[in-house]
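Shown here is a partial selection of chains from the complex, left in place.
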Amino acid sequence: AQAPEENYGSNTQVQAMSESLAATQQQVQALQDSYFEMAHANKVFVDEILHLQKLVKSQTQVHEQLLTY
Amino acid sequence: AQAPEENYGSNTQVQAMSESLAATQQQVQALQDSYFEMAHANKVFVDEILHLQKLVKSQTQVHEQLLTY
């Protein structure tokens, strides 16, 4: 007869996998938190870029007025 | 003799890990999709920042012309 170790995942292996999976889940959770932080920061970027676009556009209009004096 | 439960991962534990691993893989996949979306959005940011840089540079040249009139 075959030894049980050859047929079934050994307890040691399953425990090691369980710990490895838990560590992976923590890593994924930390990465997800960081991702949401970055997504929030990017919204601030978009707002600032839109604000800069408006400012630059209005400056271009000032230039047109100055140059057609 | 030891009970089998002490030597091998119980079926219940292995099933629970299997489900936990599947959930982790879905979370990783969703995070990867979100990451690619954000990477795409960031390319748009870079283009817009480069465009603003050009506009502001050309406005600085207009200023130099106006001020040296």
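Residue numbering begins at 1 within each chain, and the chains themselves are lettered A and B in the order written.
Simple rule for what comes next: a residue touches a chain if its C-beta (ideal position, glycine included) is under 8 Å from a C-beta of that chain, and two chains touch if they have at least 3 such contacts.
Predicted model only: the values in this text are computed from it and were never measured.
*Asks:* Which total copy number does the whole complex reach if 2 copies are given here?
*Replies:* Result for the total copy count in the complex: 3.
Simple rule for what comes next: only the chains that are shown with their structure count from here on.
*Asks:* Quick check: superposing chain A onto chain B on C-alpha atoms, how many degrees is the rotation, to the nearest 5?
*Replies:* Rotating chain A by 120 degrees superposes it on chain B.
*Asks:* Taking the mean of the CA coordinates per chain, how far is chain A from chain B in Å?
*Replies:* Result: the chain centres lie 4 Å from each other.
*Asks:* Hey, which residues of chain A end up touching chain B in the complex?
*Replies:* Going through chain A, the ones touching chain B are 4, 8-11, 13-15, 17-18, 21, 24-25, 28, 31-32, 35, 38-39, 42, 45-46, 49, 52-53, 56, 59-60, 63, 66-67.
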